[in-house]
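Every protein chain except one is present and positioned as in the full complex.
Chains here go by letter, A, B and C, matching the order in which they are written, and residues are numbered from 1 within each.
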Amino acid sequence: MNFWNDPINFIADWLRGLLTSRGMTTGLSTVILFFIGIVVLIIFAMMLDIFLVWVERKVVARFQDRLGPNRIGPFGLIQPFADIIKLVIKEDITPAGADKLVYNMAPVLAMASVILLWAILPLASKIYGVDLNVAVLYLVAAGALGTLSIIMAGWSSNNKYALLGAFRMVANMISYEVPMVVTLLIPTILANTMSVKGITDAQHSVWFVILSPLGMMIFLISAIAELGRAPFDLNEAESEIVAGFHIEYTGMKFGLFYAGELLHAFTFGGFVAMLYFGGYGVFGLEKFLPFLQAPLVSALIFLAKAMVGYWVIMWVKYSMPRIRIDHLLAFNWKFLTPLSLVVLCVTAIASKLLSGSPTWLVAMVMFLANVVIAWLTIEILRGVGRRQRKVEEHLTSPSSPLVRHGSE
Amino acid sequence: MSIPLSWYLILAAALFCIGLFGVLSRKNAIAILLGIELMLNAVNINLVAFWRYLDPSRMAGQVFAIIVFATAAAEVAVGLALIISVYRRRSTILADEIDLMKW
Amino acid sequence: MQNDWLYIGLFLVIGIIVPIVPLVFSALVAPHKPNPIKQSTYECGIETVGESWIQFKSQYYVFALVFLVFDVETVFLFPWALSINQLPIFAVLEGILFISILVAGLVYTWRKGLLEWI
Partner (left out) sequence: MTPDQIIFLISAVLILVSALMVVITHNLVHAALWLVAALFGVAVLFAILNASFLAVVQVVVYIGAIAVLFVFAVMLTRKELRDRGTQTRANWWIPALLGVLILAGLAYLILGQPDVSRTAPAIPAGVDTLRALGTALVSPDGYALPFEAASVLLLAALVGAVYVAVGRKS
């Protein structure tokens, strides 16, 4: 074992030797190693978060035909640090009627629920926090803590806008959690495991996006909704409720919500990459090019894929208008949820019937099944749309009783 | 795993009794439901502890716990719906004032 | 197994402490001069009318209800999804029966017109 092939265990063994040679028990040294590993991982995530602030501002600027931050440091790279200093030295205002304890706990919980996701994110085959055997559900559980933090923030602020924003956000998040959980079931069925590392390794020969493109799309859409980013951002619709659930938060507490949202988006980019785009793998190329298997290189590959996912999320955010709450809920319950359940059933049957067949056959059948489902869905939608248009034409045509009444 | 089984059983019993106290002493119907949730969780602790301490290779305890989850969800859904419906009609959710069936 | 959860537990504790650090730091260096205007509820400069904890439409409750049932049921599908490979095709159909019962609830709510946001 050397540093290049397995950096984490290399350092861990060295540290463990150092600790046990000082007369420490194995249990205690394990806890201390865990502690060091966790602190390093979280600090890495926070550093990445600071970098993401810069990326987000630069990308939105380009989308809006501006330059973005470019004064402080090269390409404005030092700008986020200036932002942080500003946020830290701002006065922290707590509204008079607020429920102090709950009010202060909410931003901490919001950030913690995002950080918790990094415990299971496999950066490389040998760089990961923990390979939990229920990791896929753990992702949903961390999201539940996020929902809770939003309710707490909205309720404790003692502000109508905050409460309205929180209610909308929670209705949004819990609705889209259903298709998200269903599309998490699809990789679970395909890989026959719930551990994220197992799911990544199962995509060695073929990525799950080929086996279930519809599942990938539904997961991406519901992830964006879960994040509360545009076009699902009516929790902080500026023109209606100013800033939504975090309207009363100032200074660093607002900063935690903001940084949490960015890191959340990036982490979900990482999960899309991991569940459907092969995680740290590269098309099975690592069989021929062994250096791609080195943990540090595959970690870079994973971060690059996550960044692409994050970029898609940003792309959607900055090019789509906000949708209305009735459309948002109808889209989820009348379209996304039934579709995801159909895809789930088809995937389950197909993977059972085809178990043992060669990979290319499985991939082809699954892909074709998805194409057929997509085609049928579009046909049904077209039929519904045509019927609706007919009704509207009938209502607005000159012979319609409604219109005649209106003109008299 | 050096925790004696009795610890779990005592903890579950204490949780159950706290839940019972909540159910019997609260006036607000929603608070009564909160107490029932505590009691259901006490049952779940027992079920899972027995699964782990008696025969971990048979899954009966965990399956029971899952059924309890489903029951708890159903109970909360219907219970809160009833409370909201009563609140609409009589604009109270105090259990003492919902006494139409008493006479 | 146990070590995994120890790791998650430690991660939770540290993950909660890390966001508290900048808050504490901010409390030390930031000014603190409260006054009643500053602490009043922000409503774009308009005086607050009535209390903030207003009553909500029951529509939110209906969606939370449908979500609760779906959440519980989809979570139960995870053990099923894991054991598909070991089980006969009958078990897969059983899972699909489970899903169709779930869908029946959705169809009922839909037909009652409760999924419309009015």
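Note that in this section a contact is a pair of C-beta atoms (placed from the backbone, for glycine too) under 8 Å apart; a residue touches a chain by one contact, two chains touch by 3 or more.
Computed from a predicted model, the values in this text were never measured in an experiment.
Put simply, the missing chain touches A, B, C once the whole complex is considered. From the options A:L48, A:I93, A:I151 or A:I221, the residue with contact to the unseen chain in the full assembly is A:I151. For subunit B, the residues touching the absent chain in the complete assembly are 1-11, 13-28, 30-31, 33-35, 37-38, 41, 44-45, 48-49, 51-53, 56-57, 59-60, 62-63, 65-67, 69-78, 80-85, 87-88, 91-94, 96. Contact between subunit C and the unshown chain involves residues 1-2, 4-5, 8-9, 51, 53-56, 58, 60-62, 64-69, 71-73, 75-76, 78-83, 86-87, 90-91, 94-95, 97-98, 101-102, 104-105, 108-109, 112-114.
Listed here are the subunit A residues that touch the chain not shown: 27, 102, 132-134, 137-138, 140-141, 143-145, 147-148, 151-152, 155, 163, 167, 170, 174, 177, 194.
Here is the rule we go by: only the chains that are shown with their structure count from here on.
Between subunit B and subunit C, the centres computed from C-alpha atoms are 21 Å apart.
Per-chain CA centroids place subunit A at a distance of 14 Å from subunit C.
Residues 66, 69-70, 73, 76-77, 80-81, 84 of subunit B are the ones touching subunit C in the complex.
Residues 1, 3-4, 6-8, 10-12, 14-16, 18-20, 22-23, 25-27, 29-34, 36, 38-44, 48, 52-54, 56, 60, 63-64, 66-67, 70-71, 74-75, 77-78, 81-82, 84-85, 89, 92, 95-96, 99, 102-103, 106, 110, 115-117 of subunit C are the ones touching subunit A in the complex.
By the touch criterion given at the top, residues 30-31, 34-35, 38-39, 42, 46, 84, 87-97, 104, 107-109, 111-112, 115-116, 119, 129-134, 136-138, 140, 155, 157-163, 167, 170-171, 174-175, 177-178, 181-182, 185, 188-189, 192-194, 242, 247-248, 251-253, 255-256, 325-326, 329-330, 333-334, 337-338, 341, 344-345, 348-349, 351-353, 355 of subunit A touch subunit C in their complex.
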